[in-house]
Structures are given as structure tokens and as C-alpha cells.
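Left out: one protein chain. Kept in place: all the others.
Per-chain residue numbering starts at 1, and chain names A, B and C are given in the order in which the chains are listed.
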């Protein structure tokens, strides 16, 4: 189990390495995209709808990164919750985090 | 009318300066936040749900920036569309851009 | 202008008839779909993910109806706001209503 290798205390779960690296890669791309929108806004000729579209594109990229993280969490921590005996806590925590979509 | 001052050809509308600067400021903050999530993911102890929450926070910031841009667009370009006579085009364009929320 | 025909006082804008009828038609279909989900939930064999998918489908239908209403509003009331002189109020009102997406 990947989480047993990395946690420092028994109660601490941590992210599967693969999800961590893939999420970082995607967020880095989103960061670059965001930088390019900030530069685009230096131009007095920038057009609102173009900016809106670019912002939506970055939001889509962040959703994609969020999906990677969520899938890793479900696999490594939620699917194993009944075995660990902490289903209730881990599900409440996740529902809370998903709320602010 | 701010858009007459900045466009280079009569058909080209551009963003009100105030919205442009405020959106840039907000996107810059979101970019910094995104960088900190990427750094957070360097830590093998990073926890999925913490990362999810941070991603949501950045998405919230992007929505805020999008709102600034949308409000500026409605004010400068949509509210004046009947006067310019391009209501239909400008509304289709906006509806299209809003779709990918 | 459709709104002048139907309002009872000069300050009262109302929905373009076409948008009103199309939105009603779509919401009626969504209502029927929702009824069928409620019936589906009478069956002890109902499966969570099927129900989730059906709920999402209804949410998509409501978004479609919302788009019809929004497009009608932009056309009939927002695009004409500079002519009426109430851009600021009408845009704040709309931004407020869009917030709870």
C-alpha cells in the first residue's frame, strides 16, 4: 500500500506518488497558461471575451488536475477505508472538500 | 466611452482599463497560489484532500477574475449593443463563451 | 420592443414571450424527468451511480432552460440598458443572480 510507505505517523495518509507527479505536471501547465493571460492583459487592446475564454480554459485544466487527485484519493484512501475502519471520517472530509466546486 | 479610445479599428471592442487591471491583479494572485500548490506537491507527505481544497480555492479565485471581466464586458459592450446595433452577435459570442463553465 | 407591450408600469421589464414559452417547455420536460427519478427511487434495486447520472441529466436540462432565459434577458433588457439608462442596476442584478451557479 503506497500510503504506508510515505506516512510519518500511522494516522497520516498521503498521496499516491503517481497522482502527485501527474497533478504537479498539470498544475504547472495551468500556471504557465495563467501567466500568459496576465501578459495578455497588459495589452490595452485585449478583448473581454477572449480573456473569459482563456480563464475558462485554465479552469478546465484545474478541474483535470483535481480529477487526478480525486481518483488517486478514492483509490488509495477511500476504497480502503472499510479495511482501516475510518469510512465515516474519510467520507465526511471528502464530501466537505467536494462541496466548494 | 472607453472602448472608442482604445480600439484600433471601429469593429474592435476592448476591455475597460479598470476591469483589465483588476483582472490582472487577481490572476496574478491565483498564479502565485498555483505555484505554491505545485511546491506542495513536491512533498511526498502531501495529502490529497489538502491539495483538492487548494485547487478549489484557485478555481474560486479564477471565477472571481472571470466575474470582473464579465461585469466589465456587460457594462462596456453588452449594455451598449442596441445603440451600436450588434446585439445579436455580441450576445451569441458571450453565450458561447459562458457555456464552458 | 416586447417588454413595452407587457409591462404594467414603466419600470417593470418582462420576459420576451418566445423565451418564456421555450423555457417553460424545457422545464416541463425536466419536471417529467425528475418524476421518473423519484419513481426509480421506489425500487430497492436502484443503483447509486444510475441515480447520480439521471440527476446530472436533469441539471443539464435546467442549465439549458437557464440559458434560454439568460439569452432572452441579455437581448431584451441588457443590450438595451444604455438606451434606458439603467445599465448599472441591471448588470448588478444579473451578476448577483449568476453568482449562485
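As a working rule, a contact is a pair of C-beta atoms (placed from the backbone, for glycine too) under 8 Å apart; a residue touches a chain by one contact, two chains touch by 3 or more.
A quick note: this is a predicted structure, and the numbers were derived from the prediction, not measured.
K.L.:
Determine which of the presented chains are touched by the chain that is not presented, and list them.
P.N.:
Hidden chain contacts in the full assembly come out as A, C.
K.L.:
Just the residue numbers, please: which parts of subunit C touch the chain that's not shown?
P.N.:
Touch set of subunit C with respect to the missing chain: 6-8, 12-15, 17, 19-21, 23-24, 27-28, 30-31, 34-35, 37-38, 41-42, 44-49, 51-53, 55-60, 62-63, 65-66, 69-70, 72-73, 76-77, 93-94, 97-98, 100-101.
K.L.:
Could you please point out the subunit A residues that touch the chain left off the display?
P.N.:
67, 70-71, 74-75, 78-83, 87-88, 90-91, 94-95, 98-99, 101
Everything that follows uses one rule, which is that only the chains that are shown with their structure count from here on.
K.L.:
Measuring from the mean C-alpha position of subunit B to the mean C-alpha position of subunit C, what distance in angstrom results?
P.N.:
That gives a centre separation of 23 Å.
K.L.:
Measuring from the mean C-alpha position of subunit A to the mean C-alpha position of subunit C, what distance in angstrom results?
P.N.:
Computed from C-alpha means, the inter-chain centre distance equals 31 Å.
K.L.:
Report, in whole Å, the distance between the mean C-alpha point of subunit A and the mean C-alpha point of subunit B.
P.N.:
21
K.L.:
What residues in subunit A touch two or more of the other chains?
P.N.:
Not one residue of subunit A touches more than one other chain, so the list is empty.
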